[in-house]
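Written out below as structure tokens is the structure these notes cover.
In this view, the complex is presented without one of its protein chains, the others remaining in place.
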Amino acid sequence: MVNYIDLTIQILVAIGVTALGFAIGMLFNGIARKITARIQNRVGPPIYQGYIDVLKLFTKKTNISHGWIFDLAALFSVAGIALAFLFLPVAGVSLLSGEGDLFLILYLLAIPALGFALGAGASGNPNAAVGIMRALMTMLAYELPLVMVIIAMMVYYDTTSLAVIVQKQANMHWAIFIPVFFIGALVADMALQGMLMEKPFDIPIAPHEIATGPMVEFGGKHLGALMLYKMMGIVVETTLFVDLFLGGGVILSVSQFGWLAYVVNFIVWFLLILFVFFIALLINAVFPRFRIEQALKFYWKYDALVGLLILIWIFVGVTP
Amino acid sequence: MVSIPPVLLIAFPLFFAFLAPLINMVSKKAVKPYTLFVLLLNTLFASIIFLNVSSGGVIYEQLSGFYPPIGILLSVGYLGAILALLINLLSPIVYISYFGDAKNSVKFSMLYMLVTASSTGIVITGDLFNMFVFFEITAVGSYGLVASMRTKKAFEGAFKYIVLGSVGSAFILLGIATIYGYLKTLNFYDIALRISSMPPTARLMAFIFLIIGIGVEAEIFPLNGWVPDAYEGSSHRVASFLSLGPSKAGIYAIARLLFTLIPIMGGFELALLLGLLTLIIGELAALKQKEIKRMLAYSSIGQMGLILVAFSMDSRMAFVAAIFLMISHAMAKSLLFLGTRNYTVGSLKNPFVSVPIFIGVLSIIGMPPFPGFWGKWYLMVDMASQGFWTIILLVILAAIVEAVYYARFLFKGTGTEKSEGISKSEMTAIVILALLLVLVGLFPQYIYAPAVNAASSFLGGGP
Amino acid sequence: MITLTIAIFLMGVIVVGLLNKYPKTAGIIAFFVSLIPFFALLSWSSVMNITLPSYLQFLNFETSWQYNLGPGTLILQITPLGWFFLLLLSSLFPMVILFSISYFRSNAGGFYAAMLLTMLGSFGILLAQDMLTFYIFWEIMSWSILALVIRGGDRKAIVSYLSFGALSAMLILFGFMLLYFKTGTFVFAEMHLDASNLVLAAITLIVSGFAVKGALMPMHVWAPHVYSKSEEPFVAFLSGGLSKLGYFGIMLFMYGVVGFSLLSSWGTFRGVPLFGYSLAVVGAFTAFAGTVLAVMQDDLRKLLAYSSIGQLGYIAIGLGIGTPLALTGALFQALNHTFFKAVLFLAAGAVYYRTGKYKISELGGLGYKMPFTFLASLFAIFALAAIPITSGFAAKWLLYEAAIEKKFLFVTPIMLIAGVGAFLYVYKILYGVFLGEPRYNVKEAPLSQLVPMWILVLPLIIFLIFPGWFVDLTAPILQGYEMTAIPHTPYTINTSLAKYNTLAVIFAFIGTLIFAFILYLSKPQEKVDHMDNYLAGEPPELYDYISMHASSKYYEPFEEVFYPYFKRGAERMWEIILAAGEVFGSGARKIYTGIVGDYSIYILLFFLIMVGWWLLW
Partner (left out) sequence: MNHENWSKLARIMSKRSLWMIHFCTGCGAMEMPPVMTSRYDMERFGMHAMATPRQADVFLVTGYLAVKTLKRVVQVYEQMRDPKYVIGFGSCTINGGMYWDSYNTIKDLSKYIPVDVYIAGCMPRPEAIMDSFLKLFDMIDKGEAIGWQKYHKYYDQYKRNQRMAFSYRLDEVKDIKEDDKE
């Protein structure tokens, strides 16, 4: 017997969380631009600029489409990133994250990317195709060190569920305070830089080379959807990092503190993802762009080497 | 069941072979049907004799009024009956392919009947000298057949064959002389009975003489120098015929020599060594060949080596394997030689050519369910139960090498053009051969029973 | 009934072969014959504890069958493992035949005949209960593939297939002989093996023999040549169905004949038998290298071939780890690969049927012209890339879980990276063939080609929603190996590490899609031409001689980085071995000088050696 009231509440919470995720994402866009502007000694746009941009794109009078596959991109990218967000534990609250695990999240992140790539390919613009090629190769590049660290963590915590990893960190201490995972966090942070497509790994976008690559043909509401995807992506990816290394921002136990714990944890989580994103922004603001094979070599030679050391560390340390 | 004298198998085609010129004088067109008729009748005789042997045991027949051991004795054993049937069954099929040929040579038909008769003679004779005579007839007939193409290569091949064949004959004669010198008899049974009275050194000497002499005909390394040239020089159907008749008779004689005639210490080991050498060198040499007929010739050498290896195992299972390998080789190799006349790009586009050739290649490589598979399988099972891992490994390597060069061979036939140049009669012949391969492969039990009899008989010292 | 089946198949082969000139008739006859194994499968469903309604079991097949061949006996009997693989092959086979009916325009009799023979061989392999039967049917399957490869007519394909086929056959045969020497019997059930090195050698040889058919590296060399140069429906069946037989063999011998406990007795590492561990490492290497090589291909079929090699590597990983979780994952991957790769190859065939092209750089924009083909291959691609909206994800997920459970620290990252690499090459297919600039004005593929494709997509969707049903299928198989099926409900799978709930994923995805759809409907849109692109203000119609399709050398930076490491590695190894063989060959050939004097001297020398022997005696 399904409890309809619970289900309804769950659905409402899910909608709320999704909306919140998008809201934070848009906010982050503004913050990012503001911070970058301040670093460059400019005034910068207002902090709510992200909302204005997205609203503007959705209120454009006319939109163009290159066919139904092109439209799929908008649908898949928004739906996919929201889906991934639902499966992440946010501030220790696991909405659906008990129903899947870290592998599922990694693959759910591929849905928007693939949908986006479909749309970009369907636009028929060569720049878009080149951009997708770069995006996929960047993905290949940063995934190796990332999965090395993630697998080391999975073996260390003896679970693949992100919710359980967060739980275990709350019970003991955050992973970043374990020496091996401190190094792991550095490796993963480098990978995060590529995930967020910030400099020096903004190769796929590269407005000056390939005219924003995959997004070259997107305008109006389609671009709005992609902006939502990208903004939400920031939240999802930084949350993934925070969940893995910073205990998901959980500092108070719900059983002890009740609703207060939710609020405090939420604030801590927000500050933590902001902090992680801030680091990425700082790197972004001062670096030029890599070429694609340089990025591949960076990740596979240096980052993955450290990742390999972590794996060996765990391999030697963990006894069956 | 009717019983017919085995001598008919030899005498009948021999007699009618010499009548062929007369027929030729009456009507030139009649020669081919006449020859085919004779060969088919002989097939009938061979099958009746085969049935008689399998139901009633070995048939002995003495000739020319003298009693053995002085008189000539024919003894059709189990193996002899199988091989006689094989040779006489396949030779008319191969002859069918001659019908499409514009040439109408009575000499060819004569020689063909002659060699059929004499090859059959080798496998059913009970007398050493008689066997020598049949060897001579086979050899002389084969020289003529090889040269019948009348090209430079044909003459070259025939010449080499003649030279080496004569050397071989001389050795056989020496062997016979040695034996006769000690035992004063040439009858197989007599020799087998009294061989222990012969001094071991003399026995070994006789063995050496005979194995060299017969080895030339049986294509054993290093006595087989004539093989590639003779096969390459001769026409396709001659090559096909040579691989089913004389070579089988030769390997039979070797088996006879090993098992019943002069059992000596180390004889099987020597045969094993020779067999393996022949196998490996034949297969490796085929690997580098570009000329198809030459490649098939080297492949033949390899197959003969494998058969010799099977005989040299000196066990029942391996003996059965050898019989299957002989059947497979006789059928498949004659099929391949026939099918590759004018084997150019596009041959495989014609299903009536491609499917038989494919089956032939599969049988030679040893793929189930064809006779070659049963041969290799029994051989390996036997060797496995005895634990001869090195030999299995060598046989396996040879099979892989075989696969590599046959793959190239198969590729040569693919293409977009339509094949031309294979006549209807040739096609009929190869389709029949392929059908025989499939039948033997699908129902090995009908060969297995007589083969086991032959094995027990040979291993027990019988014919 | 089995006798009848075999007889019908053999008669079908002859009839269809003789109907070479009438491809349609031959195809229809072959289609009806090809349905028989599926009916047999239905009638045997009780083996898997499935009760089907009686109208589905209108043909009643006996569960075991014997045929006396004089010296040996053919023994066939249905087992759960055989049933599972028969499910894959017998459901794929009629679809492939159905596809071919409209695909071939002439001379297809030989094709159907050889295809029926491959199916007959597979049927026998899956049911075989002794090594003789297994080997006979294995080789029938093997050489009927050769016949189909010969139809393709490519030198490298024929030579490499026959050489590797023979290598595989001989490895298997050698292994069988070792087992026979050890046990004195050919029947699986009567074998009593012990932990001797001989058995280890035998199982190693047998598994490496099967690895040839399963295209594990470095035995994979034949696969790209054969896949890229043969007819498409056959390649779909080869890659989808027949390549699984290699893994069927590995599973049968590793877990059925030898058994997990015996495997463990040759040494274990962290609870995994060393034998399985090395198989898993080989599998992981195959998965990675196959993926990298697939990314570099331009020929659609070569790309799919290397992708097959890579995806099959996952099955090897699962079989190597050998826990119930891993075996379930391996079987699931086998099922998924059967269907998605078949769909992809059939789609490639449909594309070729319409355009006559296989080169990705020459295709483009077909997604709008052939939308149903595109959608079917999109589903297949989702399954291949393990996107969690098809069943492809569940299989990979089980394998990852199994690897983490056994703490495979170095294999798992490689598996994951190979999974990411898969995105690269599937996007090459998507963009290069279906998206981008429309270059061909063609029609949608004919209905008889679309129907098989879509039927083959169905399992991918069914097992997405109910992966538990699949786990139910594996229960009898695992029971035979004294293991229990992993805990599950129809739509959830639990492991010791985590849980996977497909309903949650599906409903959440539908929900978010609705959310996105509302956003999407917010404003009207107009459709513009595909060529109306921003090219720095250049009007594209001015440059119609320049292709707007950027698919040639698509992953050039990738190739620059990886090509030096993957430059024909395995192929070169085998070529060196072959060259060594040819050196021996030319040595052997030089013995035959062609000079009659030399030959006489050989005889003389031989005589002298013999005389020497005589003198020493």
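Note that the chains are named A, B and C in the order they appear, and that numbering of residues resets to 1 at the start of each chain.
The criterion applied here is as follows: a residue touches a chain if its C-beta (ideal position, glycine included) is under 8 Å from a C-beta of that chain, and two chains touch if they have at least 3 such contacts.
Everything numeric here is computed off the predicted structure, so don't read it as measured data.
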In the full complex, displayed partners of the excluded chain: A, C
Sole residue of A:M215, A:L281 or A:A304 that reaches the chain not shown, by the stated touch rule: A:M215
Residue among A:Q10, A:T62 or A:S253 touching the omitted chain: A:T62
Selected residue (touches chain absent from view) among C:Y534, C:F566 or C:F584: C:Y534
Given A:A23, A:A37 or A:I178, the one touching the chain that is not displayed: A:A37
On chain A, residues whose C-beta touches the chain left out of the figure: 33, 37, 40-46, 49, 52-53, 55-56, 59-64, 207-208, 211-212, 215-220, 223
Residues in chain C touching the chain absent from view: 532, 534, 536-539
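FYI, only the chains that are shown with their structure count from here on.
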Chain-level touch network, classified as line, ring, star, complete or other: line
Chain nearest the overall C-alpha centroid of the shown protein atoms: C
Most remote chain, CA-based centroid, reference being chain C: B
Centre-of-Cα separation between chain C and chain B, whole angstrom: 43
Separation of chain A from chain B, taking each centre as the mean of its C-alpha atoms, in whole Å: 77
Rounded Å distance between chain A and chain C, as computed from the means of their C-alpha atoms: 36
Of chain B, residues touching chain C in the complex: 159-160, 163-164, 167-168, 171, 200-201, 204-205, 208, 211-212, 216, 222-223, 225-226, 228-229, 280-282, 284-289, 320, 348, 351, 354-355, 358, 362, 365, 367-369, 373, 377-378, 380-381, 383-385, 387, 392-393, 396, 399-404, 406-408, 410-411, 414-416, 444-446, 448-449
In the complex with chain A, residue positions of chain C that touch it: 270-271, 365, 367-368, 374, 382, 385-389, 393, 396-397, 400-401, 404, 407, 409-410, 412-413, 416-417, 419-421, 423-424, 427, 430-431, 435-437, 492, 497-501, 504-505, 508-509, 511-513, 515-517, 519-520, 522-528, 530-536, 548-551, 554-555, 557-558, 560-561
Contacting residues of chain C [partner chain B, same complex]: 17, 20, 68-71, 109-110, 132, 135-136, 139-140, 142-143, 147, 150, 153-155, 158-163, 165-167, 169-170, 173-174, 177-178, 180-181, 184, 578, 581-582, 584-589, 591-592, 594, 596, 598-600, 602-603, 605-607, 610-611, 613-614, 617
